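Sending over a structure as structure tokens; questions will come in a sec.
Of the protein chains in this complex, all but one are displayed in their positions.
The letters A, B, C, D and E name the chains in turn, as written, and every chain counts its residues from 1.
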């Protein structure tokens, strides 16, 4: 694996996670996948869906942008294959509207499934109307120039998390999680197992059983020294 | 009243505000109740509804959590009585997703009416589908461990405001307000009076009368020295 | 043009942008108008719509408020003419709920078309139900006093941008843009031209053409030194 | 104990923590006292010293302020006794410069030992020259009006922590900690014990022993599942 | 006065505030000048000195920068006359290190007295060693490109405040204040008067008199409804 953040290059062929395995992640929410891979892989909570209900599951192609400049979002368009999610990082904190309706039109025409960007986006009403799923740090109408090189399809740090081209990306209302391409099948299996277990737990909780009993926490709480006190009688 | 923030205890019986009085608060918005109790009791604006339209009115049971750890949210579940709202504070700023669909299922089964938490939550789409009302500082899929004690049903500072177990909690799109349990009936009466007065004011304003006249502000403005200037004629 | 931020005055007659020209801006989104006037005029992205789908196009009347005090929002009500948008700045950062349902009722009765405020608002559910469009920095139920003078219809800095009374204001889900009153017709013309051009571009992009070709970027990228690399074959 | 946040009152006589016990806290840093009282009592890290090296240990007299208004800082001056630290909270987030050289001169003349304020201060160079210790959320030259009532010597929430008049306050470069007045002697004793133990630990660590061994962590790490791996030989 | 934010121009001759009048402001702190001109003119508190003790008083030459791009800081260097302070705004929030030791060397050689920038700076240790006074929003080593035009010597909004080329700028540990060029002599006179008055007040407060009496606040407090309560006797 190469280093993150190499500048001035655009990599044409990347090794993508197995498409079948990626699709096994699709039924699960971000929270489930995060747990299933050992509580790792989440982007910071500042990266939020641009419209409510947005959800995506695909493979990452990446762009590294300069502040105020979205040039590389055009370069990456050529690298998109059907099912890809563009993951864009920025070399400095920046909330400019790097992406809008025209780029969404282009990405969709190339088979792009969505965008995750550690910067701002615009035209959010149009994006919602197109149902093109987008996660961003901000919504801002401010457009950008095309003057300074970044990179395409190099590893990037987006929302505080390393994303390697070809990794699986799952995103929904709870945020964005990345699954390393070599772990996708394992994580999918773990998510399936977790979901089965949670279904049983959910049923017990819905009947009024307490998590204290379902998860068997009482002994550990006592050992940790929790003191129950009786307050008022009522 | 005991001190806020005592650690390692779970109090079993608390004195709740009178249920009938609490229900008199239900018709009013948070803004009205805040005004009716003398412009006090609001949590900071960073504590926001997890889904649009969420609204709740109930009595507080409280949990004090450690960062990255939601153990006490299970302990408090046993203390919930129908109509209670869980109010959870954290000993340090933390945006982890402390609460999600499973705990919501459990709380609802116990009669819990909602959650206010000075931390993060997850599974927000499921929470919205269940119509389980939640207010939080963040939405984040990141789950938590169960390793370190906090407390349950002690006074806590949540969103910058002191909440004592048994206080009334009213929350809607405008935020969250706490009414001390001993003041609920008085505040309800004041809110009812305020609402009647506002209805008359609303009608006058809707007819085009100015607040300057409805509230009789012109003299105070003149006394404070406001100078009217004529700009362009138009 | 007078200086921004003069205190203790209320200007009665202002020179408004030509109403017909302002209406030519209405079909365009904020992003388009921002580009059409040379990428200037946007408020900071922290000023957000209070309810999704809010949109407005009108002329600015302004208020300069003190923190925790909304007195001048009543003084400005008298200055509103049909089609005006109230633009309110604050002399210090403040997230109090300066504006709510009653003032919205009053503004609408006077012909007010919307509000942009660099502070907080409340009653957001009622504002949405009334479809009264509002942009603000925060939503907070906390009300305000009426004790200290600011000004009305002086130039103000709102969301980091200078707004002069009579300027055109366009706002939507992407944020808020101000068009100086003397430039409205020119900007409208530029927006119309831009939109025509974008329609053609959109069509080409929707057919799968790349922005690299549509905008002719390949040569500039090569000149800037972008190196294409072949990764894995696939 | 009365409720936090009562408005419009100034309480003249308060029960202070025992002065002798408070002085036993003075040799210790904030971090030590925080640990000694069970890891509670700290204000949020946003409340910072106004000049490097500021340190104080005393008893709290409190003020609850309105945003943009420092009236109550004058009312509390009359309540100061030698050794008191003024603790000022604000009913809404506000960074105005509520306090400066003149008030510091007044407080010092009355025996005031310092100020902790959840808002802004100004004249910081003069404060440093006077060596009057101050902790605040911001430094801002913006002054305030004197128009709206708050309260004096009621319990307040400052920096997210409940402070009751008469509590002990210790503050240094690491922040601010409050010790409930009824616990001061116990916390002082615990801090003294902790310091003795830390001295021994410090010596062992300074000789190159590892915390893993000094604190006996190896077994717990193994039990928690830590896997040691050998990387490269070197 | 022209509009703020015009792009792509560099204005060569500007009308500066009278140098003698500007120097009358030099003895006063930012807080005093802010009060003396009616509590207006302050930049937001996020604009902070890059090294403690920095202080400056001079006339503004301005630059409007693009994010990640400091080109205009070189263009403005040619406009500097002895005693000028460069005031730099940015078209979007950006914390890049736009300015460092080399530019400081250049500005000083041209007679530049300091810099106020709504972005980041670097080489802060060297700036302190040179005693070149700088105020900025951030310290960051990240450098910038020189690719996109802004403007020089147009009115700009910096730290939320309008600054017109030729205005007086005074800055110290408390922040930055701008005095419109046409008001400098009046504000200097008001500051001198204020200082005389404050000296007498300071003396009374230092003797232990209360602000309540010095400023005659007791009647207004009573009228506003402040209730004194006797707590414990002590």
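Here is the rule we go by: contacts are C-beta pairs under 8 Å (C-beta built on N, C-alpha and C of every residue); 3 or more make two chains touch, one makes a residue touch a chain.
Note that this is a predicted model, so its numbers are computed, not measured.
Remark: the absent chain touches shown chains A, B, D, E in the intact complex. Contact with the chain that does not appear here is found for just one residue of B:8, B:67, B:83 or B:231, B:67. Although one chain is not drawn, the whole complex shows that of B:26, B:147 or B:232 it is B:147 that touches it. Seen from chain A, the chain kept out of the figure touches residues 1-8, 38-41, 44, 91, 93, 155, 157, 160-162, 164, 180. Against the chain not shown here, chain D presents residues 29-31, 34-35, 39, 42, 45, 48, 53, 172-175, 177, 198, 201-202, 205-212, 215, 217, 220-221, 224-234. Annotation for chain B: contacts to the undisplayed chain at residues 66-69, 91-96, 142, 145, 147-148.
FYI, only the chains that are shown with their structure count from here on.
Centre-to-centre, using mean CA coordinates, chain A is 40 Å away from chain D. Residues of chain B found to touch two or more other chains are 8, 39.
With chains as nodes and touching pairs as edges, the resulting graph is of another kind, matching none of line, ring, star or complete.
Working note: touching chain pairs come out as A-B, A-C, A-E, B-C, B-D, C-D, C-E, D-E.
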